[in-house]
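Right, one structure below, let's go through it.
Every protein chain but one is kept in place in this view of the complex.
By written order: A and B. Residues from 1 in each chain.
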Amino acid sequence: MIEAENVHFSYPSKVEALKGISLTIKDGEFVAIMGQNGAGKSTFVKHFNGLLKPSVGTVKVDGVETTKSSVAALARNVGFVFQNPDHQLFSETVEDEIAFALKNFGFEQHVIEERVTWALNLLSLSQYRKTSPFLLSGGERKRVALASVLAWDPKTLILDEPTIGQDHEQKEKLQQFIMQMQAQGKTVVTVTHDVEFVAECNPRVVLMKEGRIVADGEGKEILTDPAMLELSSIVLPQIAQVFTRLSSLGLPKDIIDLYEAKTLLLKAKEKTSR
Amino acid sequence: MAIIEIKNLTYTYPGASKPSIHDVSLKVEKGEFVLITGPSGCGKTTLCRCFNGLVPHFYQGEIKGEVTVAGINVFEHHTYEMAKHVGLVFQNPENQLFALSIEKDVAFGLENVGVSREEMRKKVDWALNQTGISDIREQSPHEISGGQQQRVAIAAVLAMEPDIIVLDEPTSFLDPLSAEKIFEVIYKLNKEQGITVILVEHRLDLTAKYANHLVVMDEGTVRLEGDPRQILSNEETRLIGVGIPKATLLYQMLKKEGFNLGDKTPLSSEELADQILEALSPR
Partner (left out) sequence: MSVFDGLKFRKVTSPIHNLDPRIKFVYVIAIFVAAILFYQIIPLLVLFVMQLPFVFLARVQRQWLRSLRGAAFLATFIFVINVATTYFTSGYTLTAINIENAASMTLRFVVLVESFSVFFLTTSPDHLGLALETSRVPYEFAFAFTTAVRFVPVLAEEAQTIMDAQKARGLELEKGGLLKRIRNYIPVLIPLIVSAIRRSLELAEAMESRAWGASKKRTNLYALRLHKGDFALLAITVIIIVIAVYVHFYVAIPTIASFF
């Protein structure tokens, strides 16, 4: 469980990035933290593994205050996948790359070997075991970075802008993957501005603006609320965009799912043809 | 006369085991808005670099076929000559800006060519105006947002007054709102200045509505090409792994279930909404 209470944070340049954020994320939840660039999303999630410590307020992970713990200790349970995999990759082989964190955390050799094989399989990277990560394509490198974090099986997974630069199929696979993690009971927090991606997954959405939380609730409600659109400059998912213009037909506005949309429209058609 | 003509182009990067582009042929007419899409690794990024000569001059490697841009044979002319006709905007905003102030960055190409200071001032002012960034002209590239940086990159290319502007996934790093603003700028340049635009993008939900020529690539070849409405209705497109806009998908799903909204495949939420309103509004 992650509990943030009245978190304020300022960068050394004196800019106050977080202005009093309080949030609780329970185990097993799937949360999408959204908002414009500069709203403070990445700054906020970096408090979950102690990379940043609040200047005012507290952040507790499983009851332990982050100020009383090292990043390495917190990272054991909170895995953070950064936006750019090239900021992590440095090893000679994919195998070594995945084993890196396991070595840091002091796992025994035979456990390391098991975990590496498991992670390689999970992300379809087995054929690249002995390949240099630098020779892989962009999408493959992203998978290696993800594998290297999953290897130590953290309870919580934080994904910072996982959909950037991904094509349609890669995004679908990512979605399925997150669902899989969820099914295993992991807590998944993703920082993203990809509304279509969020619309597909429909998680809990926490909307940030200028260092504050301005909305917190069901994805469907928040992503179709025009007031939210005004407030934090997010773009409505395409299906929702269609339905905002159909209110004269008596159709609801909070639709983001393709199949729900189809069903509603077919029903509406039936009504008018009677 | 087509402004870009590519005939049977095959290109292999140095040291690669197979070609990145294989037997590609393409014709682009002046003033078109071309959208190139396809799964990662399909060769669209390599194709972009063929338009201004980075392939083959910068990247070397093996090349076969013909590429003629604005009447010039790309293989036989330096990249700096092509720069006067084709501008290329890249994916990462940060790595395209190297001067210490924005207006100096926009002037970079003109300085390279040796344009006089008075001429340069006029062109820089015009480019900054067209992209809506005149107010930040004296700031440094590090102080501005990603969306603004990409607009600077577009202005920098625009200042050279090219006939064609090629953009390789320019909004990858931007949020949807900033991305939309960029597309609006590009569309305006296409409509008002008659500049031929070639845009490589994954996000068809944001861009399909602007294009009048869609090219779908897969594994180094052009698989489908032509009118966006036709191509996006084609099942093969979806099978290749292209992200069809949700509005278009909904239209097709309704059609399958007997609810036909008309002959025109919608490319945007506005078009679909209009079609639905027409079909369902009480007479």
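Keep in mind that, in the parts below, a residue touches a chain if its C-beta (ideal position, glycine included) is under 8 Å from a C-beta of that chain, and two chains touch if they have at least 3 such contacts.
Since the model is a prediction, treat every value here as computed from it, not as a measurement.
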item	value
Of A:Q36, A:T66 or A:S148, the one touching the omitted chain in the full complex	A:S148
Contact partner of the left-out chain, one of B:P19, B:G109, B:G220 or B:P266	B:G109
Per the touch definition above, residue among A:F9, A:F44 or A:F80 touching the missing chain	A:F80
Residue numbers in chain A that touch the chain omitted from display	46, 49, 51, 70-72, 75-76, 79-80, 82, 84, 86-90, 100-101, 104-105, 134, 148-149, 152
Hidden partner interface residues of chain B, rising order	49, 52, 54, 57-58, 78-81, 83-84, 87-88, 90, 92, 94-101, 103-104, 107-117, 120-121, 124, 140-142, 153, 156-157, 160
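Everything that follows uses one rule, which is that only the chains that are shown with their structure count from here on.
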item	value
Whole-Å gap between the CA centroids of chain A and chain B	29
Touch list for chain A against partner chain B, complex	36-38, 137-139, 164-171, 193-196, 233-235, 237-239, 241-242, 245-246, 248-249, 258, 261-262, 265-266, 268-269, 272
Residue numbers on chain B that touch chain A, as the complex places them	39-41, 91, 145-146, 169, 172-178, 180, 202, 205, 241-243, 245-247, 249-250, 253-254, 257, 259, 269-270, 272-274, 276-277, 279-282
